[in-house]
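Working notes for the structure below.
A protein chain is absent from this complex, but the other protein chains hold their places.
We call the chains A, B, C and D, going by the order they appear; numbering starts again at 1 in every chain.
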Amino acid sequence: MPDTDVILQTHGLTKAFKGFTAVSDVSLSVRRGSIHALIGPNGAGKTTCFNLLTKFHAPSSGSIHFNGTDITALRPAQIARMGVIRSFQISAVFPQLTVLENVRIALQRRLGTAWHFWRGKRSLSRLDARAMELLDAVGLAGFAHLGTAELAYGRKRALELATTLATDPELMLLDEPTQGMGHEDVETVTALIKRVSAGRTVLMVEHNMSVVSSIVDRITVLQRGAVLAEGTYDEISRNPQVREAYMGTTDEPEDRRAATAAPSAEAS
Amino acid sequence: MELFGVPLPALLSQLLLGLVNGSFYAILSLGLAVIFGLLNVINFAHGALFMLGAVLAWMGLNYLGLSYWLMLVLAPVIAGALGVVLERTMLRHLYRFDHLYGLLLTLGICLLIEGALRSVYGVSGLPYPTPEALSGVSHLGFMVLPNYRAWVVLASLAVCFATWFMIEKTRLGAYLRAGTENPRMVEAFGVNVPLLVTLTYAFGVGLAALAGVLAAPVMQVSPLMGQNLIITVFAVVVIGGMGSILGSIFTGLGLGVFEGITKVYYPEASATVVFVAMVCVLLVRPAGLFGKEK
Amino acid sequence: DANGVKIGVITDMSGSYADLSGKGSVLAAQMAVEEFGGKALGKPVTVLSADHQNKADIASSLARRWFDTDGVDMVIDFPNSSTALAVQEVARQKQKIDIVSTGGAMALTNQNCSPTGFHWAWDTYSVSYPLVRRLIEQGRNSWYYITVDYAFGQSLEADFRKAVDAGGGKNVGSTRHPLNASDFSSPVVAASASKAKVVVLANAGNDMINGVKAAGEFGLIKAGQTVITPSTFITDLKSLGLNAAQGLTYVDPFKLDLDGKSKDFVERYYKRHKAYPTHGQIGVYSGVLHYLKAVEAAKTVEGPAVAEKMRALPVSDAFVRNGKVRADGRMVHDMYLAQAKTPAESKGPWDLVKYIGTIPGDEAFRPLSASECPLVKK
Amino acid sequence: MASGKRATCAYGLLLAALLLAPWLGLYPVLAMKLLCFALFACAFNLLLGYTGLVSFGHAAFFGGAAYACGYAMKFLQLSPELGVLAGTAFGALLGLVFGALAIRRQGIYFAMITLALAQMFYFFCLQTPATGGEDGLQAVPRGDLFGVLPLASDHTMYYIVLLITAAAFLGIMRIVNSPFGQILRAIKENEPRAISLGYDADRFKLLAFVLSSALAGLAGALKTLVLGFATLTDVHWMMSGTVILMTLVGGMGTLSGPLVGALVIVALENKLGDAGNALAAMTGIGWFETLGESVSMVTGLIFVVCVLTFRRGIMGEILARWQGRATPQPAVPAVARAQPGAASPGQG
Partner (left out) sequence: MNMIASPALELRDLHAWYGESHILHGVDLTVNPGEVVTLLGRNGAGRTTTLRAIMGLVGARKGSVRVHGQETIGMKTHRIAPLGLGYCPEERAIFASLSCEENLLLPPQFACTPGAVGLREPMTLGEIYEMFPNLHERRKSQGTRMSGGEQQMLAVARILRTGASVLLLDEISEGLAPVIVQKLAKMIAMLRNRGYTIVMVEQNFRFAAPLADRFFVMEHGRIVEAFAAADLERKMPTLSALLGV
């Protein structure tokens, strides 16, 4: 396949923490415009992978290419400015700011005045319209002026998504976007992800197999830090190794539901 | 024989003297490291407690006629008891908050202890004689070394090693290390972690007081004696890597020697050399020489 | 003034100089007032006191407020040179009298001299030059310095070096150490290795004390080296203990047993303070007494007029006999070559010093001809 | 601050009071000193309250600038405005150096590194001849502002200082509410998230640090101009401790807290003796007379009491009452004790 189709490519990505290898020799390639999922048992190294891709951790070895350029040496914020924006496994918002301000923080970057310490706050109000649009898209328009700390967990995740969208990322990295949500919310967010993925690429970690099976184009399975398998949902769910390591060895018709219930989403 | 323009004996003798200083650094930074490790508190009062140890030794001798050797045991115990009180009544209430508050509280305690002793004993200091048994000098060929200073090095090495052994090699030490990582879980195993925390603080404080007694015969016993030492010791702790036991011991001794070398070649810088070393280390290893990254 | 003459003692009550000035200075001022009869110009004399915490800003704002709103006419003591210089500036602006007793900075009567500012007990010149001359005469002609590494120590060492050069002696080396160093073994070992006949501890306070202790520990004096501690107060000897201090040589501005008057003062002072007066403290006494005499003579408390009388009148009291105040504000008086006694020689807890010579005032202080004070070059 | 009207009102009243102060018998030099320290505390609080960084080395900027200003005016014969500018620039420069070294570490590590750096600077000031060592840099002339307006009069000086501090205070308010300030708040609340949105947190913090040190420098330079000297006290670590105390007492992270804190602490340093004497006279207990000699003990006591009982500080408490906020929201403690295991940065 032509190189331009690959938006993100890693070669031999490895991360060792004091001798413990959390990610080992992962070579990943994410196609432009696709929704790509990273799955695997707890502690498989999914979040660590995200941390490496966004340079929150420095890789022990290996390289990362984004749009053909080597970004292995860049700082996290630089990577973000190139259009790779991540969300966090545990909801990451700015709790003491209002909902609107949360989104505005993300929008502010394009204004180019982030360093202007002499300018008034009012100069930011022209971002409000766009911020409201985004909030509307995730169904939070009614909460715009509420303190973020007061939001319910599911709404915080929605807000996080809106904030991520506000930066207009080319590649979105979502770490368990539906974790901690009720059934209805899961469906809404799944639909939302599907909707916003138009024109972008999404790489997501997800334990919820119904979400994975419904929107994901391609799946990479990690186990003990290494790639175990890669393919479409159907390929993956038939792969005996994956079934042994992750989805379980139960009978065919049950496996989806079992997988849905099995792994706890609770992080450490 | 000369080395870079300095006669070798002079260099050797300064190195040896540096080691004596390093011993004090090592005990003090060890105490700080132990306290920081388990309580996450930077004990700003450490210098004041060091001074308290020395003053206690003086009080013991002058009011009760207690010998140096007795005070070497008693002073740390008394200071440790004070540590228990401080931890139980004050520090304990701050663990929930930012670590900064521990630093500020102990700074306040430091000012209180120093102020109180100053109003009683003034500042010009109290004389404390070298204990009889250690008063002579040894001729080492390249220098005369007062026996007392040799004793300081030996005693502090012994104390440091014993502490290291206790923390790295014993059951109690395992509780301590586990408690640093996850105190609640250790408690769930049935270990009385709050008590452990109290005792750890008391132990760290006791170490400071012990250093104080060791220092009494060589430094003037005065309420201000800890004030300037402590910030240097902070730098030692930062260089060693905060909370690292072995790091604080080696860095303490090493920096003492390093300072000794500086005194030979460029004495003007001897006050700042520790801080310069700190900056250099931080540039290369932000977590300190023996520290763990985040 | 309606409320009579007010004298303010600005001193260090809680810091490093508290023992050699502090409350003892306040007492000395009160004793001077009592001796003067408690009244000047027919009105009562009051003594105020305050702690400057060794901070120049506190000392100067205190002095300012005292001058401006509390009607204080004169301020005295200042053990710390930065506070002394800061207050001298304020006093100059307000045309009030300031007398520095415990502090020793040369600048006070040199480039920073003031028409209403006086320097009473000692200064760094007076404890170095005369001493060098005496010792070189005795054949102690090679000198080594252990110097605290800031202005005070540096200028002290420089003074000594010049004096040694002038007297035909030899400077064989020096070691610098930081302020409030806890360890003096290295400089002392270096000094011992230098085999110099005289080792000067060009430092003060706790540094000096720790230096002396180390010198004793490493056997300098036993090996025949003369250890000089220029800035020695009697409280330093007390806290060192004679075991460590014995044989120290220095210049003392005050001879405790000069005559009956001095002895009597010391005795009365001891009864009230439980300690002998340092030369800084008795300097406060002497300064206050002289000031009051000048006020009486001038028949006013106006600073310039009083200052003129202070310069005109001779100084004579329990502290000094034949003192005189020079144009630059320096009070010139005899100084004494002193040595710490051995424990065997000492007959009481405060019997610490023996005097081994007298340095006439004119020889003790820097000649006016060398002064940079603008008041002199008229 | 939500209750904007009331706050504006309060600040207006404060300004009016300050404008009239010299005519109401407030001693101008003391008032000026107070303003300088208030500015210093505000500068410190800009860093602490809005980035959560605790610098234990701010004395270096304050004192360094005080020396720089004094040196420029006394030895280079610069005019006051240039002297103050030189001081401010020096503070900023020193801040850049310190910040670049320290900003990579956080919390208590940051505090200790800044402390050690400041101590290094202290020894430098002690040893270099330019500062006059223990004597300090004395008799710095006030000079003529812009070469025309003589500042010798305390009243003229007072209004100039008031003008500058008020402007600086407004500046701080502006910084806090600027687009930059918004990013700072975001970084303080959730640094990994801010980074993931493309903001180089370290650089933002560094700029905040430099701004804070420049303002601390401004305060130090003004102090030299007002009092006419700069001494080692200004660079001693206790000065850093004092400014922390001011902020702590006043209320961290509140705009007005440092003003109140500075007032309390300066008054304490200057008036404790009087207060002690008054108490002694009132109660007849002679012990109170010695209070004036125990400033450092009283300071220590305030530290202990503040930390143990009212961590929000005076203004923090008042504001909390006003706004009826139920949940305490201390400025610094972003988190309680770090949960073990949850420390991986990706999950902040």
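General observations
Here is the rule we use: a residue touches a chain if its C-beta (ideal position, glycine included) is under 8 Å from a C-beta of that chain, and two chains touch if they have at least 3 such contacts.
Treat the numbers as computed from the prediction; the structure is a model and nothing was measured.
Set against the missing chain, the residues B:Ala150, B:Met185 or B:Leu289 yield one that touches it, B:Met185. From the options A:Gly43, A:Gly139 or A:Gly231, the residue with contact to the chain not on display is A:Gly43.
Residue in contact with the omitted chain (choice from B:Met143, B:Cys160, B:Val193 or B:Met242): B:Val193.
Seen across the whole complex, the unshown chain contacts subunit B at 171, 174-175, 177-178, 180-182, 184-194.
Against the chain not shown here, subunit A presents residues 18-20, 41-43, 180, 224, 244-245, 248-250, 257-258, 260-266, 268.
Following the convention adopted for this analysis, only the chains that are shown with their structure count from here on.
When chain centres are set by their Cα atoms, the one at the greatest distance from subunit A is C. Distance between subunit B and subunit C, defined via averaged C-alpha coordinates, is recorded as 36 Å.
Separation between the centroids of subunit A and subunit C, computed from CA atoms only, is 74 Å. With each centre defined as the average position of its C-alpha atoms, the distance from subunit A to subunit D rounds to 42 Å.
Shared interface positions of subunit D, defined as residues touching 2 or more other chains, are 123, 127, 293-294, 296, 341, 345. Residue positions of subunit C with contacts to 2 or more other chains are 14, 18, 149, 178-179. Chain contacts here follow an irregular pattern that is not a line, a ring, a star or a complete set. Within the complex formed with subunit C, the residues of subunit D that make contact are 27, 29-30, 33, 123, 126-127, 129, 132-136, 138-139, 223, 227-229, 231-233, 269-270, 273, 292-296. Of all residues in subunit B, only 9-10, 13-14, 17-18, 20-21, 24, 115, 118-119, 122-127, 129-130, 137, 143-144, 146, 148-149, 215, 218-220, 222, 224-225, 227-229, 260, 263-264, 267-268, 270-271 touch subunit C in the complex they form. The part of subunit A that touches subunit D in the complex is made up of residues 47-48, 50-51, 54, 56-57, 75-78, 80-81, 85-90, 92-97, 101, 104-106, 108-109, 111, 113-121, 123-124, 163, 167, 175, 267-268.
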